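My questions all concern the structure below.
One protein chain omitted, others in place.
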Amino acid sequence: GTSSGSGASGASDEPMAELGEMEGQVSLLAWPGYVEDGTNDPSVDWVTPFVEETGCKVTTKTFGTSDEALNLMKTGDYDVVSASGDASLRLVAAGDVAPVNTDLIPNYEGIYPFLKDQAWNSVDGVPYGVPHGYGANLLMYNTDEFPTAPTSWDVVFDKASEHAGKVTAYDSPIYIADAAVYLMAHEPDLGIENPYSLDEEQLAAAVDLLKTQRESIGEYWSDYLKEVQAFTTGDTVVGTSWQVIQNVLEGEAAKTAVVLPEEGTTGWSDTWMISSKAKNPNCAYAWLDYIASPEANAAATSYFGEAPSSDAACEYREDCEAYHAGDEDYASQIWYWSTPIEECLDGRTDVTCTDYAAWTSAWQEIKG
Amino acid sequence: MRLSRPARVTLGVITAIILGVVYVPLLVVLVNSFSTSTALTWPPPGFTLEWWGKAFQSAGALDAVLTSVQVAVISTAIALVLGTLISFALQRFDFFGREAISLLVILPIALPGIITGIALNNFFRTIMGVPLSIWTVVIAHATFCIVTVFNNVIARLRRQGTNLEEASADLGAGVWTTFRLVTFPQLRSALLAGGLLAFALSFDEIIVTTFTAGSGVTTLPIFILNNMFRPNQAPIVSVIAVVLVLVSIIPIYIAQRLSGPADQKR
Amino acid sequence: MSQALVESRPRRTAMRAGSAFLTTHPRTRLALLLAAPLFWLVVVYIVALALLLVTAFWSVDSFTGVITTEFTLDNIIEVVTGSLYQTVTLRTLGVALAVTLIDVVLALPIAFYMAKVASPRMQRVLVILVLTPLWASYLVKAYAWRSVLSQDGILEWLLAPFGGHTPGYGLPATIITLSYLWLPYVILPIYAGLERVPDSLLEASGDLGGKTWPTLRLVVFPLILPAIIAGTIFSFALSLGDYITVNIVGGTNQMLGNLVYTNVGAANNLPLASAIALIPIVIIFGYLFLVRRTGALDNL
Amino acid sequence: MTDSQPAIRLTGLTKEFGAVTAVDHVDLEIAAGEFFSMLGPSGSGKTTVLRLIAGFEQPTAGTIELFGEDVTRRAPFDRDVNTVFQDYALFPHMSVLENVAYGLRVRGIGRRERTQRARAALASVRLEQMGDRKPSQLSGGQRQRVALARATVVQPKVLLLDEPLGALDLKLREQMQVELKQIQRDLGITFIFVTHDQEEALTLSDRIAVFNDGRIQQLGTPADLYEQPGSRFVAGFVGTSNLFDDARSQALLGRGGEHSVRPEKLAVSAEREVGDGVASAPGTVVEVIYLGSGIRIVVDLDAGLRVTALAQNDRRRLRAGDRGDRVFVSWHEADVVALAPAPPAVAGEEADAAASVA
Partner (left out) sequence: MTDSQPAIRLTGLTKEFGAVTAVDHVDLEIAAGEFFSMLGPSGSGKTTVLRLIAGFEQPTAGTIELFGEDVTRRAPFDRDVNTVFQDYALFPHMSVLENVAYGLRVRGIGRRERTQRARAALASVRLEQMGDRKPSQLSGGQRQRVALARATVVQPKVLLLDEPLGALDLKLREQMQVELKQIQRDLGITFIFVTHDQEEALTLSDRIAVFNDGRIQQLGTPADLYEQPGSRFVAGFVGTSNLFDDARSQALLGRGGEHSVRPEKLAVSAEREVGDGVASAPGTVVEVIYLGSGIRIVVDLDAGLRVTALAQNDRRRLRAGDRGDRVFVSWHEADVVALAPAPPAVAGEEADAAASVA
């Protein structure tokens, strides 16, 4: 990708050259479930070994949406953030995160190559973080309602009305990309090349599709619990979901299954990034290295329910298969979340694309 | 009023039904805390004591409770002082702007929490440049808790008049002695009632807290919210809620006893 | 007077001198009383609020999220003219009014029973019963309602034999849940208001031939109106700003709180969020202004 | 005094509040048009009897009849009695006129007519100008009159008044006493009047029931009660009395038992008075108290009893003696009242017993 990086402040443009003394503490901003120190469940703990190893005390703040993370990073209170693709570029652009010197991170080696140097974690080949885990937004369905597995997203778009009131969708502007993925396959005339790079017309088409969809939506979801409940009770029978939710539902003996439809899908690949105003850069580098280490990475991604960032990590997990870890084919069907910006990501220069703000207000319009 | 028997019975039945309905969701929570389902599905597929065990081992939950208690205690204390001062000023003096001040006290509770939240967030971070912390939460909570103390204390002052204080001064006690020996003991139950409500308000506040809590400050509602986004934790939250309800009966009961039946409950 | 015990005045210490000064200088006393709380409320709250409102006239760089402090009316114009905002405002107002109405209707009989029928002992028990649900966390209760209102939930199970159905997730569910959450806040002031109505007035009405209903309508209701309004301030204001409950049980609906939240939390557009926040602020101020005359503000 | 059809008949009326027996088997008949007072110390059950009659409380036992009709189980709004409350219980949110019109309004009488009748009732208590005020804008005496107008406008057969003048100050009370009596005469309504002020009861009433401990101690006309108190209690409660116990009665009156003499029946003079049926005893003046209209003289009799005499402040008694003066206290044999033994007293019977002795 080519990003202007206009907002980056000069001072932190350069990655750290070498490591120094550990500061004794580090402050993390992370998705819930990414940083567990055993306080919620004594058996879930990969922070304590880190603290013992490095002497860096860890404080954590969790966020619910990428946008919240973005906001919180502006405070400069956090050294490290786990950013999804819909936040990472904005963080870079705002100069809130610094490039990382991967040489200082031994575990960077083992990470899947297809996760490295991507539009959502690097700018002009300069890495701004270390990939953590990734996953796909899957189509979940109720096996009673769908005796044969659907193969297309049309069950939540063009055929959504068949299950009116029982369809769900992810509650975020970034969900517009899901519609774009669907349109890419079904409305080739629109010429969508990249679901995160939509011009006005393409966005309008996606919005129309979503507005139609809304009439059939029972509710939008953004947290596990809501989704799990809805599928267990049958309030929802079809919609986007995550592998981890399917795992939970299996535990509940709910009649659900997930599939990656033929159109492909969106997904996330999260990246650990270091704040440009980090007060504890050495501990931050230590964390980035630690969380990329097979054992820690396995623990964290397994708990959260996503594929790990390296093959080595799979040795510590039994469920790598379910998440298609390392399956490059599978991974290639995923359009990882990235931030839509005016400069089209697909390389078009004759039009300006719609940016995230436009998506946000479009999303509010859609929900009405 | 001596209502006719049918009227009394009807009223009693209506009250019982409404209160019954009020307790249905709480019952659901209670049942869920024993449910094997992690998704709080109904009816529970099976019963287990696992969550109760886990909840009491959950250091995070305990920490969150402690943080909440800490925040609630400090902000209640601040609200008690500020609320009492304002009540005295407004009840004992007549001055220009009195009405404006009483409106000002009500405003933080009357305006939606999200507005208070973003206003304070913006104020602390961008204007004052102070990092969010537990203290910013305390400041925010104290602000909207003032009103509960204010209302209780001013109602008491209104009813009580200045007689006892005059009697004390008359017998030779200075301003401070009078407050310590006469005024304060008279206000105690009003302060208790107001303080209890302030505590409850702060303890369960989530919206303003979301916007004013610094990193690592996890109050109980935030902990619960986080757990909604975290797999396999939901029933622990039910356990916490059940425990809170049970524990809360004690202070409410004490406050009731102290304030007497004819007393102001708010 | 025969004993030599004639009391000398208490010793004059600095404290007593201060006391004496305060006693004879009421204005100083007032200033001392008001200084701290006013400082707090004005500096912390009013200034923050004012700054937020100022922000509504600024704009934000959409990509970097940096606020540009140049005066613009764009946000205000968008909020005033945008059909989205009108729809959501009306929906929110409708929900808040419905919640308020339901709460008052539910609170009146309970409060009346508590204040005027129940024995003192029962009264105490009822107050505890009303207050207790306040301590089960807001979120827990909202999720409990999610469970109750589900297709598969208790409500369906209870209503199905009578041919009824749960309303499912949506605005009715939001109204039910919010009414539930704020009910204690409405009961308490009404109860306190009723306690202040002397029994003798009710007796006088009965004595003059007023049956139960005329007595309630002509005597009780006008007397507790301020207390009712005080209760409605809670249910109305709290509903107006809610965005969490509607998220949990509201189906696809969004309210003003969601728009503010999305704009500040998700879109990082504080100026627009501030502009939207103006809507509930205006509504609440309007409401407070309307009810100010009734003396409701003394009854909170 | 009782009619063939009494306005009120209480039979065995009893009210218990938990362990407290507030009203204890009261039998009473009040004639139509009578001004009837209930007098007694605090807590003697007067208010409770009134509330039972009005229907605010349900009796534990006994019945209440109104003009021969049993109303024991009727709701207050179904009884033809109205109450003037001690604190007036005016509706604070209504104007004076609305207050007065309330009883008509709940009876479904149209606005025109009820306004007219309420105005007339206000005029009868001389408050025609005050109709638009709120009760809080009236003085105590005015409020009292509004309460009266409100209770009388619906033309009840019986009006119950619970210490209606208790909250007024002395001058105003005296004035209102006169007005009350006037209104009762004009309207011809039966008044049942509760008070603990014996002077008020004596001045206003046709008959008085003296209550103590939930029972009627004595029932009779003011003169009956005052001149022939049936018990030590009544002698002490209705007016003041000089009480002679058994021993003193023997010594001074020459007969056994307990006796009472009213202060105004005692004359104090420097010389022993003689005359038919006149007795006297020597003593020393202890205290002379100026009362304005009279002078109270406290004398320690040589026989070892302190008595109080009351002398009117007129030409005849200009010199009442000074502290320490030796005087003679004299009385007429006929003014000495023999008291029945103190409690237990049975209501009603006592008055007769007392009368027979005197």
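For reference, chains read A, B, C and D in written order, and residue numbers begin at 1 within each chain.
Keep in mind that, in the parts below, contacts are C-beta pairs under 8 Å (C-beta built on N, C-alpha and C of every residue); 3 or more make two chains touch, one makes a residue touch a chain.
All values derive from a computational prediction rather than experimental measurement.
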Neighbouring shown chains of the undisplayed chain, as defined at the top: B, C, D
Residue, one of B:182, B:208, B:237 or B:252, that touches the chain absent here: B:182
Identified contact with the non-displayed chain, of D:102, D:193, D:226 or D:244: D:226
Residue among D:65, D:179 or D:335 touching the omitted chain: D:335
Hidden partner chain, residues of chain D it touches: 41-42, 139-140, 169-171, 174, 196-199, 202-203, 222-223, 226, 237-240, 262-265, 267, 289-294, 310-315, 332, 335
Interface with the unshown chain - residue positions in chain B: 163-164, 166-174, 177, 181-182, 185-186
Contact set of chain C toward the excluded chain (per top definition): 1, 5-7, 9-11, 16, 19-20, 23-24
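Criterion: only the chains that are shown with their structure count from here on.
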Chain whose Cα centroid lies at the greatest distance from that of chain A: D
Whole-Å separation of chain centres (CA-atom averages), chain B against chain C: 13
Whole-Å separation of chain centres (CA-atom averages), chain C against chain D: 53
In chain B, residues with contacts to at least two other chains: 2, 4, 40-42, 225, 228, 234
Residues of chain D whose C-beta touches two or more other chains: 55-56, 75-76
